[in-house]
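Note that one protein chain of the assembly has been removed; the remaining protein chains are unaltered in position.
Letters A and B mark the chains in the order given here, with residues in each chain numbered from 1 onward.
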Amino acid sequence: MTTTHTEDSVSTAQPASSFRITFSRAQQKFPILQLLLIVVVLILAFVTLPGFGSYYSIISVLVLAALVGITAIGQTVVVLTGGFDLSVPGFIVLGAVSVSTIIGQLQLGPLGAVVMMLLVPALLGGAAGWLCHRFQISPIVMTLAMNSIALGIAAVATDGSVAASAPDWLRGLSVPVGTTFGLPVPPIIVIWVGIGVLVTLVLALTPAGRRLYATGANMRAADNALIRTRWVWVAVYAFSAIASMVAGALLLGFAGGADLTLGNPYLFLGLAAVIVGGTVAGGPGDYIKTVIGAVLITLVSTVFIGNGFTPADRQILLGVIILVAMLVYGRERSLRDRV
Amino acid sequence: MPEPGVETQPVPTDVQLVIPVESAVAQKTAASSSRIHVSGLCKSYGQTVALVDADFDLRRGEVHALVGENGSGKSTIVKVLSGIQLPDGGTATVDGAPYPVGSPRASIAAGVATVFQEVLSVGPMSVVDNLWLGADGVFSKKVDRASRRRRAQEILAELLEVAPDLDAPIEELGLSDRQACSIARALLRDPKVLILDEATSALDHGTRERLFRRVRLLTAGGAGVIIISHRMDEIEDIADRVTVLRSGRTVAVHERNGWTPGQLVSEMTGVDREVRQKIQTRDHSLGPVVLGAYQMALGPHSSPFELEFRAGEIVGLAGLEGHGQDLFLRALWGDRVHAGSIVKTDGERRDSIRNRRDASQHHIAYVPRERRDESTFGSMSILENFALVTISRDTRAGLISRKASRSRFAKFIRDMRIKMGRDSDRLSTLSGGNQQKVVVARWLSADPDVLLLNDPTRGIDINAKRDLYEMLGTVTSAGMCVVMLSSDVDEQLELMDRVVVFRDETVERTFSREDVTRESLVAAFFGEDMRA
Partner (left out) sequence: MTTITSGPLSGTLRLSDLSLRRRPYLLAGGLSLLLLIATVIVQPATNWSGQIAAFAPLAIAAMASTSSVLGGGIDLSISPVMALTGILYAGYLFPAGLGGIEALPILVALGALVGLVNGFIVVKLRLSPLVATLAVMFIVTGVNLRLADRPFTVTGDTWLRVVSGPLGPIPGGLISIVIVVLLWYALMATAYRRSIYAVGGNDATAYSAGMRVAAIRILSYVFGSVLAVFAGLSLVGLTSSASATTSSSYLLVALAAVAIGGTSLLGGRGGVLGSILGAAALFLVQTLLSSLGVPGAALPLIYGIVLAAALVVGAAIALRRTKR
């Protein structure tokens, strides 16, 4: 009879306090810490920013959060599979330029526009995902290359010069006083909510979402479980590229115009939203966490800038926040445990 | 039976000795002083207890073997002695002084050199640089170029007869030569203690012999050698003493010729000598052949063999590590690691299984060996882990219904006695045994005709094993065919209708349930015939 000691054996060091256990269990399921921080920052905002608290000031923050949130959809899904997508800025610019210039230039009808906005990023992103999986290339460097390609296409299309400004209907989507079918909420927020619900649903409740999580959690086990992980990667990176294109179009409306640097802040803003929200590379995580993360960092940005700090300061702060969040969620195994 | 007493080889005069000058002094001092003394060592990895109260003593000039099953703690002792892991408690000394724990650099500086089972080498780096890894400081070169090359050449010539090109990238060498280089690296440090942690398994026969010659030279000079090995013949050949570990404790220490393989096995496994009731009588009749392997050759030089598996059978694959049973099992799943054909029979249809997709389409399921690397999604919930492969059965209008997964899972929870909290908890909260049950349930829920299991009960507590055995008994009574690789001799004896022993990548012998005994089974591992 074998009586080998196994993981079932008892007698370990003193157990962690029960509060800590319940808290970390709850925190895993729902980002309590982040919500608390939102409350804290909201209070800070009320106190330090004059005029904050009016309906439209809140809506303005939500509009900004929506922009970050939409650009972070693709990033969320990519991070869930264990990668990082650095091509977000490039596709944002390509999306903006497509709407403002390319579609007009090439005289594409509605069908052509759809092809441009969906097929081009799908092919580029999908190719990146396929190549990374097939050749075991780090997604960070490949998406860095893809970023350059997307940006390059936009640059070639506009000859490197500033793109024309946005059509009025597009601008109307993100005006704070805008309304959607009578509701006193600008359309962009409704769009955000809609896309967010859809993405969350697919991730949580469909077999495809389940396979995505499995691929991110343990690719080898996913292969063994007969999941076609290569196609998961293709789909994920294609989706991220499409999402960034769409986000770019919406950003065009918000900003009123676009140049090649339009997408740059949204790389770290989107990544910060995902990481601060609590999604870990490879899972667990979901889009709701990213939404909360987006709201939190937008609020932090607003308070920061409202109190006289510059966008540059905000960038520094967010870099620090990303580091801190990674320390909580994403440390690697020590060398001892890898020998 | 092995010959008592192994004659010491005369010291060859043409070999440059790489041993410390203290040899003369060492021979004068009595061999009673310890090189290493460990007492009451404890070590846990999170919830898993690896060592509880381990004692170990290494004398000057002796070769001391450390044996035990997987999970007995022998590798943990090595990791503590080599500095990779920090112990939680206990005392250890080296040459009377306190043991410098927690840093490989400190251990090496104290004269303890370790060679691990996994071949550790820096692939793109040259052979000579690999041999001298760690000898320099971060910036300072401590050994001059000429000496480096000369001593490397010498030690490699001694171990390998033909030394490889010193400047070739080590990744161009074969596995046995690369392991020899790792051993050479340890030897070049003039160690006072050499630890070989299952380091010989990758070596070919000739190199192993030359290594043992070097080991005897080392010990003649007063150094101590710790060897971990599963191979009885090795231990008999080289070990002066044997320490047996079980469940993190030292259970026995034997002097040379004071033990037999059977005794060691029983001390390792803790079997008491009463005759035990086998878990079930397996008297249901077997169905037709469902899976067959024909003209199977697992390696370029191995003898071809043929095996067939019938519905309702449980067949065990056995043998020493790395003798082909793992390759064969994976071949049954469609991995092309072999020459020959795998054929699935379904009534009248006979289909070739050429890849994993074929296998799954023909209802062959596979439970991999390394649970954490190959099966489990620790960060996902228990229910999700269960339902993953068959998730499409739980969808209503495209959306997953948790209720549906739950009701399917309930049957397995009950039948396999899976102990858990809520099914929405992470899988990593379960014990190893229960995790494995979930994995097996995952595949059983796919209704396979053939279930392949790769050492599923390794490191699992006895109750979980029993639950799994019961489940396997149930499904085979219903007609499933089970092929199970097992490194547990008791399991082979208890569970299987047939046991197929692999040796040197081919079938050595097949036992039926009636005529298998522990001695004959273990003997077959070593190629000895114990039919009496």
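What we mean here is this: a contact is a pair of C-beta atoms (placed from the backbone, for glycine too) under 8 Å apart; a residue touches a chain by one contact, two chains touch by 3 or more.
Computed from a predicted structure; not experimentally measured.
Colleague: Among A:V115, A:V141, A:L183 or A:L198, which one touches the chain that has been omitted from the display?
Modeller: Of the listed residues, the one touching the omitted chain is A:V141.
Colleague: Using the touch definition from the top, which of A:L62, A:I92, A:V120 or A:I153 touches the missing chain?
Modeller: A:I153
Colleague: Given that one chain is not shown, which residue among A:L36, A:V115, A:V197 or A:I316 touches it?
Modeller: Within the whole complex, the residue contacting the unshown chain is A:I316.
Colleague: Which candidate, A:V185, A:L226, A:A255 or A:V339, sits in contact with the chain we can't see?
Modeller: A:V339
Colleague: In the whole complex, not just what's shown, which of B:G89, B:G134 or B:G527 touches the removed chain?
Modeller: Checking each option in B:G89, B:G134 or B:G527, the one touching the absent chain turns out to be B:G134.
Colleague: Give me the subunit B residues in contact with the hidden chain, please.
Modeller: 82, 84, 104-105, 107-109, 114, 116, 120-125, 129, 133-134, 136-142, 165, 168-169, 171-172, 174-176, 185
Colleague: For subunit A, enumerate the residues touching the unshown chain of the complex.
Modeller: Subunit A touches the chain not shown through residues 84, 128, 131, 135-138, 140-142, 144-153, 155-156, 158-160, 268, 271, 281, 310-320, 322-323, 326-327, 330-335, 338-339.
FYI, only the chains that are shown with their structure count from here on.
Colleague: How many Å are there between the centre of subunit A and the centre of subunit B, using C-alpha atoms for each centre?
Modeller: 44
Colleague: So in the complex, which bits of subunit B are touching subunit A?
Modeller: Interface residues on the subunit B side: 44, 46-50, 52, 69-73, 79, 84-85, 116, 120, 246-248, 269-272, 276, 356, 360, 366, 368, 373-380, 384, 387-389, 391-392, 395, 398-400, 426, 431-433, 442, 459-462, 464-465, 488, 490.
Colleague: Applying the document's contact rule, which stretches of subunit A touch subunit B when the two form their complex?
Modeller: Its residues touching subunit B are 1-9, 11-13, 28, 201, 205-207, 210-211, 213-214, 217-218, 220-222, 224-227, 280, 282-284, 336, 339.
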